[in-house]
Each structure stands twice: as C-alpha cells, then as structure tokens.
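Of the protein chains in this complex, one is absent; all others appear in place.
Read from first to last, the chains carry the letters A, B and C; within each, the first residue is number 1.
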Amino acid sequence: MNGATNHLNFDAVVVGGGVAGGEAALNLASNGYKVLLVEKELSIGGKMIMLSKVFPTLDCAACITTPKVSEISRHPNITIYTGSEISNINKIAENNFEVTVVKQPRYVVVEDCTACQLCEQACPVSVPDQYQYNMVGRKAAFIPFSIASPKAAAIDIESCVLCGACEKVCPTHCIDFTQEVQTLQIDTKTVILATGFKLFDPLMIPRYGFGMYKNVITSMQMERELAPTRPFNTVLRPGDGKVPDKIAYVLCTGSRDATVGNPICSQICCMYSIKQAQLLMGALPMADVTIYYINIRSFGKGFEEFYQQAKGMGVNFVKGKIGKISEQDNGNLTLRYEDINEGILKEADHDMVILSVGVLPNKDASAFFSQDELQLDPYNFIYQTDELVSPARTSIPGVFVAGTASGPMDIPDSILSAGSASSEAISYLINGQ
Amino acid sequence: MKKKLGVYVCHCGGNISDYVDVEKVKKAIEDEGGVYLAKTTMFACSDSNQKDMVDDIKRDDLNGIVVASCSPKLHLTTFRNVSERADLNKYNYVHANIREQDSWAHSNDKEGATEKAIRIVKAAIARARLAEPLVPNKIVAQKAVAVIGAGVAGMKAAIALSDMDCPVYLIERSPFIGGRVAQWGKLFTSNQPGNELVEGLYNKLINRKNITIFTNAEVTSNAGSIGDFKLKVRVTPRYFSGLCSDDQLDKAIEACPVEVADEFNFNITKRKAIYRNTFSQYPQTGVIDMINCTRCGKCEAICDKIDLSQKEEVLDLQVGSVLMATGFDPYTPEAGEYGYQETNRVVTLPQFARMIEMSDKKLMHNGKEVKNIAYIYCVGSRQPEGGNTYCSRYCCTSAIHTSVEVKKKFPKVYNYHFTRGIRTYGKQEQLYAESLKQGDIYLQGDEDNLPEVVVQEKKTLVKVNDILSAGRAIEVEADLVVLVTGMVPRADNSVGSLFKLPKGRDNFFNEIHIKLRTVETFIDGVTIAGSCQSPKNVMESVNSALAAAAKSYSYVSKGELETEPVIAEVDEALCTWCDACSTACPFDAISMSNDKEKAIAVINNAVCKGCGMCLPVCPTDALNLIAYSNKEIESMIDALAVD
Amino acid sequence: MEIEKGKTFKYLKEKREVSQQAKDGLKEFNRIKKAILDALKEGELTVIQLSEKLNMPRPEVVYYLMSLVKYGFVATGEVDDMDEYFTYKIKQ
Partner (left out) sequence: MAEKIRKSAKILVFSTEKISDPAIDMAGLLKLHYPPTVYTISVPCSSGIKPRWIMHAYEKGFDGVFIAADGTDCIFGESCTEKTGHLVGKTHTMMKQKSIDPARLKMAAICSVCSESFVKQIKGFNEYLLKTINP
C-alpha cells in the first residue's frame, strides 16, 4: 500500500472539525451535499469540546457539544478524516478543486476499536497529555479524551517503544502497526476553511513568569481543571497540589498588546474569565477571585448581566495593568500592578495566577494554496474580501471561511459564521460562481 | 405487550451528580415494574453512550427507554433518534428532566434533590410502561419563505434563499427598503457608505425572479403553522401609478403644503407629505404619506402618474417558513436625560451621523461652527437602575468610527469621549488606536459615577470624575453633545406577537439556545435574524441572516415535514355528541359524524394541533390526547405522590 | 516478511528505530513511579512531604502523582484541616 493514492469525489471539503467546521458540514450535509471533513487532531470537536462550561448560560460544554459531534459523525453525507492534514488545494476552475489530504496512521482500526482502554492500561509509556495541556500524563497507546469522537484508541508513535504490550491485550486485534501514511486526492466543488485559532503562548511575556513559576497557568489549563474530565479531580495548583484560595486573573495576556505583535482584542477572554471566576466560586466557596482588567468587554446577549452577576457573587474586579509577577518561597505569587482607578503602583499576593490568553491566527490555511493566493488580513487571519455583505468570502472564489479562522469570535458568532459560510457555499454549488 | 425498559441516569459530568446521588437513584428504580436494565452514565448524550444504548436495545430487545438527564428541550430529539437507530419506535422513549428541574434548582438540598430525582424517574418509568408506538403525521411544506423586514439582514436572507432556489416574499413595513444601514454614512470596517451597500443588495434583489418585494406592507394576521403559514399582508398604496419625471416630482413635492418631521433624518429635518426616496433608499420613486396628506390634490395636478384614488390591498400569502428580520430602534433618550431636549446642543449618535452626511466644508449646528464634541457613551444601555441592563455592542465602535470620520472631514474638531470602558472587541480595536492617534481624549466613569451634562444659557458643560486620572473632576465645554444611544427592540414589534414569538429579558426576540441554536425560535418554522434577536453590527447581522436563511430553507426544501402525532382522539363508546368540544377547538378540527349508529365527534387529524383544549370540556370524558391519556398522567401522579 | 496479526509491532520494529528520547522517557517514568509508590507504601503523604522525601521538585511530584492517580496506582486521601493539601495513598 506504500504511497498509494485514492481518488475521491465530494461536493465540499471542510477543513477543521471544530464547532464552526462541524456546523458548516452539517448544514451542507443536511441539504444533500456530500462533505469531507478534515481534522488535524485525533478527535473532532475543536477547542469547545475541551471546555468546562460556557458563558453566559453555564451549560456544560460537553452537554451541548457531544450531541452535535455525534450528529456529525453519524451523518450519512459526512465523511470524517481525523489525524489528517491538507497538503495542497488547487483550483482548476469554478466548482472544481483538487485537494490533497495526508492521513497519518493512527495504528488502530477505528471501526474495530471498542474503547475498552485495555491497551492504555497495558502501555508502559507515560508522556505529557496534550489534551490536558500537559498537566498530567497519558500513555503512548491512548484514547484522546473520554468524549472524543471517534472514541477509539490511537498510538503516539513518537513516544511508543514498540514493546507490543498493547497488541497483546487488545481483544479485537484492532491495533495495526502496518498502517502507513496515506495520501488522498480529492475532487471537490467548494472548500470551507474552518481552521480555527491558536492560543497565545505566554512564554512570550517573560515578566509574567509562565513556565518558570508553576502556579502561573493559562486559562485553557484552568478550563481543564474545571471540566468534568479534569486532570486533578479538583482544582489544585500544579506547583504543589495546594487547593488555591486567592486566585488572580490577568486579562489581555497577549491581546491588545502591540509589543507581542497582537494589537487587537481577542473578544472572548473577558467572558471566559468571568465564567471561570463564577465556577471557581462555586467549586471553592472560600476562595477569593480577583480579575485584573483594562476594560471588561461583556458585549453580547446576556453578557453584561453575567458580568454583573459575577460582581454580585463577590468576584473582585480591579482595573489595572500587571507589570510583573514574582514568586515567593511558598509558591505564592506577587503581582505588581498599576491601579488605574487610583493612579498608583500596588502589589498584591495570590496563590495562583491565571493568564487569560488571547486568540491568535492559525496561519496553516494560507499554505494550502500553491497557485492561488489566499489573502490574509493585517493580523494574519483569513481576509474577508466583502466583510460586511458577504463575510464568508475569501480572495479565492469558491473558498469560504467559517469561524475564528477569520478573526476572534465566541461560540455563537462562530456558529452564525458557519451558517453564513455554508449558505454561501450552497449558493456557489448551485450557481457555479 | 409486557414492557422491557432500559433506564439511563446521567451524571452530566457533575452537573447532576454533584447534587443528586445518581447511584442511589439507579438502585431505587432498578426493581420498578418493567425495568430490565438500569445504568448510570457520565454523559448520556455522548456518542459512546448512544452506541451503548443502541446495542442494549438490540441485544436485550428493549421496547421502552427512559433517560434521566437534562431538559427535554435539549435532548429529547437526540434520544428519540437513538431509539430509531435501534429500530425502536421513538415514542417509546420517555425523557426525565433531573437537571434544570432538579439538580440545579435544588443544588442547596442534595437529599431533597436525590429524593425528587427518584420520583421523577419513577414517573417517567410509569409513563414508559404505557407508551405506545406512534407514527408521525406528514404535512406538505410550502416551498416559499416570507422574510419580514428589508434591512440589510432581510435583504441578504432573501438573496440567499433565492440562490437556494426558494421563492421569497420580502415584506417591508416602510415605503422604502434599506433599513437602518441606509441611514448610516461610511461603515466600519470597509468604509463603504451605507447607501452603496444597500444599492448593491437592491440591484441583486430586483434581478431575482423568485423574489417578490412588498413595500408599505404589513403582515396583519397569521393562521397556520410550520409548513403552511397563511399570512394576510396589507399593502398601503404609494399613490403613484407610474414614474413621474424627476422634474415633475420635484415640483409636486414643492407644491405640497404639508410639512412633517423627517424620520429618515431622525426628525432633525422636515419633509412633505409627498416625498421621494433619499439616494440610499429603494425603490427610487416617490410616495405619499396618507396619514399626513390632506388630499388637497395639488400634486396630482402636476403629475398625472400621481393617483390619490388608489386603495389599500390585502394579499394572502402561503409560506412554509417565516424569517423575521425586523431590526431595532435606536434608543430615544428621556427628556432631560443628559440634557436631551433641554438644549438643541444635545443630539443622539444617529442624528449626528445624519448631520455629518448632510454637511460639508464646515460642521455647523444652529448657525455656529462645531469645534468641541463630547460623546457620552452607554445612553440607554447598561443602565444602572431599571431599564436596559444589556450592552448594545455596536455603539462603542460606531461612536469612535464616527469621531474618526468627523475628524477626517472636519480636521478642526476635537473629540472628547465620556465612556464607561471602551468595548471595541476583536479587530475593531484598531479603530480605537486610530482615534487615540488622531488625538481624541478619553475619559471614563462607571455606573456609580456617570457623566453629568450642565445646560447653561450660552454653553453646555460635560463633567465626570475621570477614573483614568485617579478620579480627577474634569469638565469639557461642548459645542455639541452626542449621546451614544444603544439599540432597543422595535417600539412596534406587534408582528412578533402574530407569531407568538417569545421575547427575552431584554425584550428582543429569543432564540432556542444562545450558543448553538441562535436563529431558531420556540415557534416551529419561524427563524430570527439580525438585530431583532440582539444588538449586532452589519457583519454579524449578515452572518445571522445567512444562517437563518439556511435554517428556514431546511424547513421547506423537502416539500414535506413530519409533525408530532400527538393529537386528540375520541372514545366513540363514551361520546354523546354535545358540540362542546367543537366549540372549544380553536382550529375547527372537530366535527360531527353520523356514520356510526349515533352522532359522534370526529377529529380531523391534519388540522388538530394537539393542544388538548377539547379535553376538559367533554362532559363524558370521551376525549384524550395521544400520549397524555388519563392513564398516563394519573400513573405519573401516582409515582410522584408515593411517600 | 510475514505479518502476524496481533504482533504487527514486530513489523514496524524492523522498519523504524525507537527514539532514544522515548526509551529514556520510559526509564525515567519507571524510576519515578517506583520511587513514589515505595514512598507511599509507608503511609499517606502530601505533595510537599513526598517532595522532601524524594528530593524532587514539587511541580514534578504533582505531575507524576496525578498521572499515577489517573493510571489507577494512587488514590486521593483526605484534605488537611485547613482545606489546603490532600494526602495520597497507594490504591488497594
């Protein structure tokens, strides 16, 4: 099978299996179009499936994502490739694209895997679990996370020592180390890019001490600590396992900050931080939560009320810019900040600091196109050529953008943008232009 | 048939199990009559659990299922689909709500919540024991959509539907289409003027054969429901039988003796009772406003295409779905709110936008050149007491964009922004940076420290204790105070009541689920788009319009829809035909039949909506609602009542 | 070569070298796992106590301990009077 290529036909290729890509794929599929959904990770569901609860309703993210994910994975018109990446997209003519997809071997036959986890138990290897943002280990033979879709094991071949323990215990003999990289040639009529966003890496701001001080974590790590499938089974600080009781949020970490190359606002951090603060007050009733902010941007439906609710629950809001974070011997952290209301420098001690990291562009998409130019905006998000009237259009006719690939947005806006992209794609499929 | 039931109690990843002892619930119900297997599950809705359920049903020949989890509004369909995939009739599935109506509502009383969960699940089991397989009714879906409101959202939705090969009726209440965007100048971020944007959309609209546009038209009644809405649309005439020449129209307008405030310019100018579109409104023809017209006939004498004898028409439309895009009103400040109406030096942001559009060279107001402009933010939004608690989302960006544009057009002006914290989210941040760069001054108050407007005879002062400079009291003498007003729901949103559309706490139309189902409403077949759902900017409105179009299309595209088989049925033995039920029925679904030995009531299955209004009025208890029979309800009451 | 179902790892072993990093990582994990489990044999300990006993940085103790909880070797014990630190014990 080495190097074999398959030729396949679809009406649409959707790149990215997060909420936006999933919604776009569903819209197209339920109108009778054949869709290929290509996802880089081992599971669809994007970042949303990893969240704890969502603002402003405090629904658990899993409760509203999993049914959607399962609808997508069961839809007869949708084919899903996980662990797969686009290597090239060529536009031949209107309604005629050639897409090359590279599918990495999972070393597990998904159809035969029952997710019994015996391989996971047998595997001797332990490496940091990327789905828990490295706060805990996972095996080299592993199920990505409990609500993953497909819910099937995978082998992390880079960490695998090829001991064969997993194969020995697998009751369905679904582990298969003979799998190879597959290159697939796909003909399609339209392409939707839903490649999502990347999180800001706070290592870029050394004065916050992330990486050095273990009790300084990112908001995504806290999201995991609060999720039902959490790494520690309760909220603990990773520095020494203490239950924190004085927690600080540093908003605009990597957003609205030209010094790190990202002058724009990430649109979601205020709200997810307020949400986490509310959840923390619920989980740790004795805890003190302080949010250091420049402006609170609770602009969406029900958001301002949610912000007021957090204030009512006793979350402290301090208008202040954080200058420097330093660590004390006991792992506690001292925040030096400018209190804007009083116009003076102050210091405050906290035992855990959460950096509310911002949204950065995922630049992968522009590399897909070798012939045509996929234009990016000044911030490297996909450029919307007719932003006000046809927000899903890109510089390549027939290629549409959905969700955060075009800029920061929250879940409802991603869903609407996906609705918009699929609607434009259907028009394009019907009218061929 | 003896029931073999499967019962699944969901942890909901802690949402339920943090307050309800789900293992205890499982133990308490596993010996109930009919229960064959009982399980707990971390996420009942997860794919793997759904698979397990299908396997269980097939392996053990289960003929009834109960899932105790969240509200049925979220997952009833999910589990009905699971049943269907396992070849079990989906009406043998019963949902028990132990989250919204138990674990969350009683999170302060774990014992009480657990006790309640046990009874709720037992009641659901009792119901599942009696559940019968049912077949959904099929109805014909009219392949046409009515789009109500022809602002940017409505226009864009109409075009999208037309592209999907779906006939559209675009119904606009005012004489011109274009909505609020037509009233705006340059738009952020493209800097395209609102009128050009509207023109582009209008040109597309009139080229589509399957779009019918009605202006001056209002939906006055609605009968029917998803698949077949029967609308009555009242069309007020324009009183033009054809086009007058520009010259003639100008003369006719000049001749008109009636002058009224021009709502297009937010009443800062006047217009006649006969008037033409501004260049951003379509169709490009005149109209007579009969509410103010005195029928003097002066205009008729100038152009023979003017015809005051035209009569209003009422049209009947049949559509499968309705897409609401009725938009918003700008908030109108109360008299005296920040000096509004106390001096003409205080205007609203929309009025100011019109002023800029209408002035060139110098920005003049009341014969005086405007130099210092003070913008007061959050007027009508984020109100600390009563009123509107929400943020209107568009206004920070809009005000800053206006201040940037005004500075470009009139470089001598100074902008002072009295904010409550700037919310230029996302890429709009660049605009805030641009405004700072051009030298705009930003001052900030908060809900306990709002700016104050002092109106004096010759001048107007705006004061605030500025929290950006440690609470220093700062005052600005403003030639013009611009109140940055938020969005409020349309003052007359009666068309929403025609469809019984639910409204949220903020009085905007409410969606089913804010996260994942933003354009659908609780009223089947009716979708919402644009700022009638919540404040939105142009791009956000367009995205929601396209999403709503796709959703509305999905209701009508197949030409057929399934509806719930929950309808009334008559126990012929008990019925003595007394007419009480047919009088009670709001849908004329019940009539008398003489086919049998005696006169009895018969139900028209296609028309019955399953409300049950006929049930309590029957003197012989001969009527029942399928799935809500006496037996089913009373057995649930029994299960809930057990001590 | 003949590929035997259930022993396909042999096939890949022929074709691919296991990285030194993976081998070292496994050794390291086994060493720390043994150290933590041995230490806990004598009784329940907190992260701080373990860190002192094993002369291992606290954050590393947290990471490995939590991994061992996840893999089912260690269980969480009680929290102290101040509601600050949990103890951890060998899972029976």
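Throughout what follows, contacts are C-beta pairs under 8 Å (C-beta built on N, C-alpha and C of every residue); 3 or more make two chains touch, one makes a residue touch a chain.
Quick caveat, the model's predicted, so the values are computed rather than measured.
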item	value
Candidate in contact with the missing chain, chosen from B:V181, B:C303, B:A325 or B:I523	B:I523
Candidate in contact with the missing chain, chosen from B:Q101, B:S190 or B:T343	B:Q101
Among B:L37, B:M290 or B:M613, residue touching the chain not depicted	B:M613
Positions on chain B where the hidden chain makes contact	71, 73, 97, 99-109, 112-113, 115-116, 119-120, 123, 500, 502-505, 510, 522-523, 566, 584, 586, 609-617, 621, 625, 628, 630, 633-634, 636-638, 640-641, 643
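Assume only the chains that are shown with their structure count from here on.
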item	value
Between chain C and chain A, distance of the C-alpha-averaged centres to the nearest whole Å	28
Centroid distance [mean C-alpha coordinates] between chain C and chain B, Å	54
Residue numbers of chain B (touch at least two other chains)	none
Junction residues of chain A, two or more chains touched	none
Residue ranges of chain A touching chain B (in the complex, touch as defined)	19, 23, 27, 30-31, 54, 56-57, 59-60, 62-64, 66-70, 73-74, 115, 146-147, 149-151, 227-229, 256, 263-267, 295-305, 308, 319, 340-344, 377-379, 381, 384, 386-392, 407-409, 411-413, 415-420, 422-424, 426-427, 430-431
Of chain C, residues touching chain A in the complex	3, 5-13, 16, 18-19, 22-23, 25-26, 29-30, 33, 46-48, 51, 58-59, 61-67, 69-72, 76, 79, 83-86
Of all residues in chain B, those that touch chain A in their complex	11-15, 42-43, 45-48, 50, 70, 74-75, 78, 156, 160, 163-165, 187, 189-190, 192, 197, 200-201, 381-382, 389-391, 393, 421-430, 433, 467-471, 504-506, 508, 513-516, 518-519, 533-535, 538-540, 542-551, 553-554, 557
